[in-house]
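One structure below.
Note that one protein chain of the assembly has been removed; the remaining protein chains are unaltered in position.
Showing chain A:
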Amino acid sequence: MQLKSFTKIAVLFSILTWVNGNELEEQNGRFSVEGEVSFPPTKTCSGWSAGARILLNHGQYSGFVLQDCTFRVDHVPSGTYIVQVENTDFLFEPIRVDITSKGKMRARKLTILQPNTVNTLNYPLKIAARGPMRFFKKREEWRVTDMLFSPMVLMIAVPLVVMLILPKMTANDPELKREMENMQMPKVDMPDVGEMMANLFGGSAAPKKKTAAAGAIQRRK
C-alpha cells in the first residue's frame, strides 16, 4: 500500500517535471532542421530551387532550398514535425522529424496510418525525389493495332476479305470453284437506295428516274 502510493507520487512528479520542461523549451530551445534534397541530374539544383520551399507541419515553419540543394529551417522549437518539399516538378516523400528538448534530432519515415511505428532515417535529412510529378491523365494514343482490332474495322474488313480475296483464290482452282458454286448462298436483295427514294417520293421526279432505271435494266439485259 505504502509502496503503491509512493509510485503514484513518483509518476505524478515526473509528469509535473515533464510539463515544466516542456514549457521551458517553448521559450528557450530553438533549433534548426537541416537536410539535403536530391533528384535525378536532368535538372540543375540551382534552377530548380527557385521554385521550391521546405514546409514543416504544413507551413507552420518554412525554409528555402539553397543553390547547392541543402536547406535549413531555423527557429523551430522542440516537438514533432512533418517535413515536406514544396515544388511542382518532383514527388518527395514527407519525413517526420522529432526534436527533443535538448535539440537532439531524430528523423523517421512518416506513416500517417500508424504514427507509432519507428523506421529511423539518417539525420541530416536526405530527401530523394521519387519521380516526376504527374498532374495529367494520359490521352489514349493512336495505335495501329487499336484501329485494326476495333469492331468497326473488323466488321468492314472481314466481309471484304470474303468478297474480294476468296473469288480470286478460287479462280485458280476449278474444283474449289465448283464446290463454291454448289454451295447456294442465300441471296439477299439489297434494295437500291435510288429506287427506294423514287418509290417514296413518286410525283414529279418519278418519270426521269424511271427512264434511268429502265435504261439500267435494259443495259443489264
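Rule of thumb we're sticking to: a residue touches a chain if its C-beta (ideal position, glycine included) is under 8 Å from a C-beta of that chain, and two chains touch if they have at least 3 such contacts; residues count from 1.
One rule holds in what follows: contacts and distances are computed from a predicted model.
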Among "Cap binding protein", "26S proteasome non-ATPase regulatory subunit 1 homolog", "ER membrane protein complex subunit 1" or "GH19520", UniProt's protein name for the complex chain that is not shown is "ER membrane protein complex subunit 1"
Among A:T42, A:T88 or A:N182, contact with the omitted chain is made only by A:T88
Per the touch rule stated above, chain A touches the missing chain via residues 30, 32, 46-47, 49-50, 53, 55, 57-59, 62, 64-67, 72, 74-75, 80, 82, 84, 86, 88, 91, 94, 96, 112-113, 115, 133-139, 216, 219-220
